[in-house]
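Every protein chain of the complex appears in place save one, which is left out.
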């Protein structure tokens, strides 16, 4: 037992978080900013923040993750970080030459009250921002929300800074991608192309966090949404925003600032959410859903009906982010699995309401919680009380998996100990087949490993 | 121990095959014929053959696999199967209305000496083949070669029957796909499209053996190479034939019959074979290799270099078909793994020669054998002598995997107990990443399961 | 997906459906198939055409004689090396694909996970394969040291003139173990059924009676025609053991040739799958005087009935009491689950086309849940399996059947159980019936459509007409049927589930029906935009 101190008696906690199912805002802001072409994220705080975020993202992607920091010391904390940021902006443009610096704040700079807008304004006034270059800034205090909040704030900041309605409507749809993998971003673009819809996907970390090995390092890889594209989003016909937590803010900003109406859908994970996404695309793009899409859907349904017996009734514990957990849990319910325990450290009242809608009738025994103390320790305690057949979540689940001997599918952030997530999508119908393949793989492996010899099956 | 009678002492055998690493010709002919649009494969033999082949293909694909049979009885075996086949052709066109019937022989009809060409000719003369319909026939005696031979023979038979050089060169390249999965066929088409080359892929089981669930059964799904396409192959500029065992015969037929020159490459599994395939395409299509291809390649190399430590020196046992084993073994050698035991029931001298070329210097300890008695029993005995870290092959490896506790990646035919192979390719650079993901998955799962608690790793 | 129909007030007359099916066929085919399709009327003795050749070109469910002999009957026996003599395919395809479970003790032989083949090559076809077969037998003996080896002939063997029986005799003499062969070439007979018969003959000739054994229990029986798919036999074994009944041998689930050899010392043979095994039961009665009764352990009620019949046979009060106790205890568990499941599945419609007995037996299980069987048929049965054994004398023996040897069996004076013959006579006087299989048709509803050797075209039409909620057949049919949005339950392999036999099996089956019939996954098949109007592109890439 590695987690030897976890017992099944749940004691109510109001202050202590143990084994969190979330992390802090700035890493989300950093990830979002990486999805912009030619952008260097900048962490306005102690250099440890930047180091931690880069390390975590690097471990998840096994790819270079570049970002700079204001390197606060005690002095800056007392006198404010303006001098540090101004110097940083100067150095960054001089040495690393990005097109954009995307500054996010930290708990430190927020606590001391640094006004990023004012500082960036001063940098501009002081001529520290070269012609044609940009500094975007977002307030991302670590003590509010979670990493997802930081992502949403940075996405909103870019829209606020760049998108502009010139009153010339462009026949394109904005896609706010939500916190998904580079592979997922590729897949969303592929689906949209299949629908014959011209779109701008933002942010877009494909070709940024899955770059080829070529013998040459490129600090600003070819991927990422371009400035021109983000600007043009203000002239689009419609926005399809994926994920209430990740994308709603930016969608509202686009609506308010540029009068681009939006439709809010879930991140297209699983069957029903992809159905809704495809329908939202169809409405937004004013196109019929082509047969090729229906065929991909049909292949997914085919796998579901073929493999139903291995999925049916399986009890699942999940942890992660609301925008991915909601459609994923719905998918599990769709295919007769029983998502019985769900935690997310990310707060937001909609979580409980929507989970109740999805689970209420079908899985009345389900326990779910988000926000403070909705952590992996609590989930593990629930599991100790009554076990599950499957775990789905980030790498930290491996301790529970090993201690309890429960099959484990890695999904979410961060995945620190396996590869694949960067390359193979889990969104869309095809992505849902991958989710099925992964779940079936571990469930069937378990069956193969534990079946008595006489009932070891050749055909399954 | 399920295979409790397998011991490490290898006794030379000359007559007994135990746990074969091959099956018989007709199933290959059936699979190839399914890759033609509107075609019903027909087994000219006992109805058991047809039943066995359909069952095996169905279990592998979890999809309808339709084929008819001449339903020999004792009488037909004595008097010849002509009456049965004539009656079958009549019934099939009347009841099931395919565009093409693809007849293959069996050991039974071959032994009694049925001449398929003559019988089909008689059917034609008797007016049993409706206008615009076709009966293609291939001789596929079960006692020669293996399932791979049957595949090659049926592919050749189609070319022989349909392809025609009208002296009007068409600016397209023929692709002879080799025995790969529907997903692989899709991937080969995608790669060729990326290269901007117009091509005909034959056979093509995509959209045949991976059809969507729609609430309606379609006996002849939308996929499969069309008759027009096969006809047009006689006018193509060049043929790229994948796999010596699977595709060489048809390539030669096209060259001899239609004067379409060919280049023979391996099935593009792994890095080097895909390099050669892409280069063959480039030469055949007279196009430069686009950056997008180099980038996919670079992503593969990136994964290789990132994960090298988990692959390096791992001993692997493999079984399967020469055309897939050769490039796969080369890939393992490329990435510093040690493919030490390799068997294939399929005969052919080129196997030994090419394996020796790939393995000779790098893995001098490797044992490999093909043809008679090169079976899974022998391979298992080798493993008993000195174990391996990984097994790669079809589902029958699961018994060895369980008995010996060896991680196991399913590749090849048939895969009876897992899904995924129909949907996610293993060819091309991206397919190679999938192979890496699968191998790494089971190797790392093993590490996670067996590591002492104090060295259980979070980050890998 | 088809809309479901409601047949609570009786089944509709499917005569029009039958006509429609036949319309598609060429005249001769239609004529033949017409006789294989019967609109059932249990009040009349109707005749069905069965056990006749499948018409060439028709997409049938059927397999071959080899499959019936090696795959079905001998396959589940673990302590014998079954060598397939022929090209590699047949041995490969019958390698572990039938889910016959077996449970050897530590150290006991189990050759079932191995495929043995002579892998004939063209030179063997041209010059004969006997030498290769002999060498293969010697190699098998040398490596594995089995106590028995059998040889299964595939199609070319008979044609090229290999005498597997002579080889077997020679090798038996040379190696000193039991070795025997089967002429079960795929083309013999019209289906697997011929293979069953050949297998029965071979086992009876070469194994049964080879060893005697001291009585080890008060009530010694054999269970026949039970192949331990998914552990069915284990569940029946459990019940027998709890009732104090000694199971000498099962033909052939979880079996050994060792146990076949002394199975003639049983007091009674119980026959589950009538089609595949009645030959041995018959021969054993002739030779040893052991009577047989038909039983059915599929369905909780049927299991109870069969157990009671067994107890009645022995007439022992203690046994009867024990049987009642077991039934009562088990039925509590069964009823609990049935009560939970039945409301969710009652009134659903089933079809089943499979085997030589399951298409009949499983109707009992469905009945227990209130699920109606609207159409059924066998894949390889004979008329008696449909109409009951009383028609046997009237069955015309055609050429295909004549090709299968009918063993001439004579009384074994030393071992013949006159006591059992006496017992049988007495019991019969009291109305106890032996060898009394009634067949499927008398037990099916009026207007149910009974179809022998159903084929693909008929399957399509049946689904279209009845819109069944569940279809039972085999792997080849499974995904065809499911594409229509109709779940298919494999009754050969149980879809890798089970056991479904006896009481525990009934519970499993009820739960499986809940899974298959109370799910919403089939509602996912239609796209939500199926009925939406087409939109003309606006924000398209080309625009």
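We just call them A, B and C in the order they show up, numbering each chain from 1.
The definition used in the following text is that a residue touches a chain if its C-beta (ideal position, glycine included) is under 8 Å from a C-beta of that chain, and two chains touch if they have at least 3 such contacts.
All values derive from a computational prediction rather than experimental measurement.
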{"item": "Which displayed chains the hidden chain touches across the whole complex", "value": "A, B"}
{"item": "Residue of A:377, A:408, A:424 or A:456 in touch with the missing chain, whole complex considered", "value": "A:377"}
{"item": "Which residue of B:2, B:135, B:173 or B:254 touches the chain not shown here", "value": "B:173"}
{"item": "Residue numbers in subunit A that touch the chain omitted from display", "value": "2-5, 11, 13-20, 22-27, 42, 45-49, 51-56, 58-59, 62-77, 84-85, 87-92, 94-96, 106-108, 110-112, 141-144, 146, 211, 213-218, 345, 372-373, 377, 396, 399"}
{"item": "Contacts of subunit B with the absent chain, listed as residue ranges", "value": "171-173, 193, 196-198, 237-238, 271, 275, 278-279, 282, 284-289, 294, 297-298, 301, 304-306, 308-309, 312-313, 334-336, 453-455, 457-460"}
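Heads up, the rule we're going with is that only the chains that are shown with their structure count from here on.
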{"item": "Of B-C and A-C, whichever chain pair has more C-beta contact pairs", "value": "B-C"}
{"item": "Chain centre separation (subunit B, subunit C; CA means) in Å", "value": "33"}
{"item": "Averaged-CA centre spacing for the pair subunit C and subunit A, given as whole angstrom", "value": "54"}
{"item": "Residues of subunit C engaged with two or more neighbouring chains", "value": "96-97, 479, 482, 525"}
{"item": "Shared-contact residues (touching 2 or more other chains) in subunit B", "value": "2, 59, 62-63, 211, 213-214, 396, 399"}
